[in-house]
Every structure is written in structure tokens, then in C-alpha cells.
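One structure below.
Not every chain of the complex is shown here; the ones you see sit where they belong.
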Amino acid sequence: MQTHQAKRVEIIIEAVMERRLTEVLVEAGVTGFTVLPVSGGSGRSGQWTREGQVGRSGMVAVVCLIRPDRLEGLLQAVFRVVNRHIGVVSVTDCEVLRAERF
Amino acid sequence: MTDILTLAGQNLISPIILSFALGLLAAMARSDLSVPEAIAKGMSIYLLFAIGFKGGASLAEHGVDARLVFALIAGVLLSAAIPFVAFAMLRVMTGLSTLDAAAVAAHYGSISIVTFVAATSVLTSQGIAYEGYMVAVAAAMEAPAILSALWLISRQGAGRGMDAGLWREILLNGSIVLLLGAFVIGAATGQEGLAEIDAFITAPFKGVLCLFLLDMGLVAGRGLRSARGVLTPGVLGFGVLMPVVGSLMGMAAALALGLSPGGAAILMVLSASASYIAVPAAMRVALPEANPSIYLTLALGVTFPFNLTLGIPIYLALATAVTGG
């Protein structure tokens, strides 16, 4: 099958920042993203779990497939949101089907 | 004094408190007992809806009181003023940074709805009435404290400041909207509406509260276990002293408003309680550099259990004494 080069950006960020992050993604011209729930984790600010939590606590994972030439713009936009907040951003090379979608 | 102790003693062996203790112990002992997030959220929706609706229905029965408006204003002022007192106490009693102190202060100006619910259930079992609109006062007290804390910080040139999005998030926060919405529905449908859904919102209420407190005990215990480091004696002392100071501010307001003994006790409880849902979320957005384990541990691990066990009986006894109830 014909595949196309793309980048897979995975942003693990506090749930309270989700809306701000996705707004920035849309502004940066990202055509799509997917949000996955996160049930727990650990980092410099300690270990946490979502069990029994009532508020909008914890993190979410936002996955975003984009054309390589859009990466720089996306990262800059993301950085503005993530900068002062806890969370991690990783970028992986990937191939996608149906490139017209990205 | 004996009264307070008797009441506190009775209070301590109620299913509600013991459920909280069970959760706390289970989490401390690292049991894997846990309540799914969705169930915890579902129970909190139930409690907010039920308490809001019952408040509204009681308002519909007793008619709108001129004091409603004054009580709302008093609530807003209390919520805005308490953070300044809390901030000053934190600077004196603890070594917390300005940022952390301001973040903690915001929590104590705002309110804990479960503490409120627990207090109403003590009042109900003692047959003490309270003004139905106290639910609306509770809602009014959620947000102002956040602004005071942000102002405290911005004075120091730090903090992010408010954007429009944050404003909306704070004011249209799910728990405020649900509490006030249910209050309005209760007021609009009155005793007739209450009769329709009474079997849902009244009969099982206390049982649901037990399971909810079990969950809160679990969450608090997990927090205490992982945040032992932040609880210096000064911080711990603040967590016990501040609710008492807050309750006295609430008492002054209650006297000025001429509330009933039950209403005065509720306003004291609201002033004494510290938020652990709405304010932490707002702080993560507005003051991300403040350390969440300090404010969460204080609000949920120290002040909440203090209010639940000793605070409520004390505030109730004081309220009864000063209002001559």
C-alpha cells in the first residue's frame, strides 16, 4: 500500500490544559488530533492516579499526526502551552495511509 | 463544653465519618481498594443535584427572604476576604513561598461542598432547620477567593493573570452550575417537584454520602502517603487553625445577617472549609508553579477531616450559643 511520511506528536499534558492545547492546535492549522485518557503516572512532581478523583485532575495524552513540514509550527504552538506546565512532548517518524487527510 | 464533646463523640461514630476513616486507613495501609473515577464523579453529581434541589424546594416553601440577597453578598465578601487572612497566617506560620501561600489561601476562601453536605446531614439528624438558600450562598462562595489569591500574586509581579477562558471556567465550573441549576429547579417545582423525586434525592442520600466519603478517605489517604514531606508542623498547624479562624469570620457575618442557629452553623462551616475540586483546577491553570501537593494535602488531608470530626460539632455549638438558638 502507498504510505506517506508523517510525524506522530504525542503530548502528555494536564487535563485542565486540554482545551487550551487543542485550541492552539487548531490555530496552528492541525487538521486532526485524538485524545486518549491516562489513568496514572509518575514524574518529577510525584506519582498520581486517577482512581476516585472527582475533579478534572490527572493528565491526558493528545496524539497528532501531521505532515513533516508542519511540525515546526506545531511544536512552537504546543510549547507556548506546555512551557509553564508539567507534561511531556515526543515526536516520532511514521508513515500514514491516505495522506490527503493530514 | 460537654455538649460539644458529646456531639463530637456521637458525630465520630456515625457511619459517615467511619466510612471516611475506613478509606483513609485502607489507603494508608496500601490496600488496593479503590472507587472508579466515574463512580466518584457520579456520586458527586448526585449529591450536588440533591442538595441543590432540596435547598430550592425549601426556599419555595418558606418564600424568598430579604436576607437571601444580603447572605449572598456576605458569602462573596467572606470568600474574598478569607484568603487575605489565610495568606498572612501562612507567611507567619510557615515557610511557604508567596506563590504557594497564595495558592493555599485561595482554597480556604472557597468552600468544600461535601463538608457543607456533611454539616446539613448533622443538622437534619438533630432536627435543626437552616435557610434553604444557604445552598446558593455556598455556590456564591466558590469563586471570589480565586480572584483574591490571583490579586495577591499579581501584586508581586508573578502569576499568569486571568484570561477570558479562565473566567468562564471558574464561573461556569460544573459543580457551581449543577448546584445552582438544581437549586433553581427545586425552587421552580417546589414541594410538588420534591414529592416526585423525593425517594431518589432524600432516602438514599446519607448512604451515598457514606460511599462518597469512603472514596474521599481513599483519595486523602493516598495524598497523605505521598506528600508526608510537605506537612511541616507549621503547615499542619495552619490546616487546623485556619478553619477555626474562618468559622469565626463566618460567625460574625451570620450574626450581622441575623441567620437562624442552623444557618449560622452552615455559614461557619462554609467559611471554615477548603475547596479541593474547583480551586485546585483553577490554580493548575493560573499558578502552575505552585506545588499542588501542598494545597491538596492541606485541604483534603488535614482541614477536611478536622472539620468533619471536630469542626462541625464545634461550629454548631458556637452557632447555637451566640444566636441564642
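Note that the chains take the letters A and B in the order they are written out, and that residue 1 is the start of every chain.
Everything below uses one rule, namely that a residue touches a chain if its C-beta (ideal position, glycine included) is under 8 Å from a C-beta of that chain, and two chains touch if they have at least 3 such contacts.
Please read all numbers here as calculations on a predicted model, not as lab measurements.
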Across the whole complex the per-chain copy formula comes to A x3, B x3
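Everything that follows uses one rule, which is that only the chains that are shown with their structure count from here on.
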Which whole number of Å gives the spacing of the CA centres of subunit A and subunit B?
34
As the complex stands, subunit B meets subunit A at residues 34-37, 40-41, 44, 160, 165, 215-216, 218-219, 222, 226-227, 276-278, 280-281, 284-285, 288-289, 291-293
Contact residues on subunit A for subunit B in the complex?
14, 16-17, 19-20, 45-47, 49-57, 84-86
